[in-house]
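With one protein chain held back, the other chains of the complex are shown just where they sit.
After this line comes chain A, so read on.
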């Protein structure tokens, strides 16, 4: 399948701040690509370049076959973008907002109106259609903003942190909508700082830090880079912690970690559930009270921590726009 989005060596700096430093991407048509990284990693800058809002200092990129700099004008008819700051007008109603976007896509009066109603229905906003956006909840605004990106049925969609700041229910409902779009064949580039979101939506994930890709693959491939299963268990006293650590050391296939403050032991193991049963057997033989125990696959959080040495949602840097 041809690539819907290709970026090669994109670079961008703002004064002394390097926002992008050799960003390479390729996204096959009809797939969801997740850009995962902390604030300031260069996710938003990448999206701004790919949606023609910003010119790169170096490198090149094409979206839907159009060069983002040379063919910017023609490209705009083939993309939709929805950002982390819902770009909707407070004083306009939901319907008016979408009709305006339709008019600016030059769909004509009638078609714009019709398309607005279709989208409002699809995004469960029919009831609020004729109310000013001012009274909408955060989730409704995001849905309206996403609807705005879909007015012209674009084959490529850019979603910049689509669920940042939403409550879990609004987030889940937005995820459902995005999944539906993908099922219809839309190519989606999604940026997020939530591992769960990338895990749930993206076919392939690029982990981004300091303006370039540091790891690339499916969620499973990335998790494998970090290692296999691990047992996490917590005990009730420091003495038990010491005994548990000593007893379970032979089971570990890597570095065993024990934390004296949380009374927690983490043991990388092979053999999945059988290893857990075995571990619990050993502990029972030593008469150690186990407060909590479980087998855990690595999350993308672990991936991020391993790859970058810092947590993904660590807010140490300002977002570079």
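What we mean here is this: a contact is a pair of C-beta atoms (placed from the backbone, for glycine too) under 8 Å apart; a residue touches a chain by one contact, two chains touch by 3 or more; residues count from 1.
Basically, contacts and distances are computed from a predicted model.
Undergrad: Write down which listed name, "Transport permease protein", "Nitrite/sulfite reductase", "Multicomponent Na+:H+ antiporter subunit G" or "Cytochrome bc1 complex cytochrome b subunit", is the UniProt protein name of the chain that is not shown.
TA: Result for the unshown chain: "Transport permease protein".
Undergrad: Looking at A:4, A:35 or A:81, which residue reaches the missing chain?
TA: Touches the omitted chain: A:81.
Undergrad: Have a look at A:39, A:52, A:187 or A:308 and name the one touching the chain we're not showing.
TA: A:52
Undergrad: Name, in rising order, the residues on chain A that touch the hidden chain in the full complex.
TA: 14, 48, 51-55, 73-74, 76-77, 79-81, 83, 85-89, 91-92, 96, 100-101, 103-106, 132, 145, 148, 321
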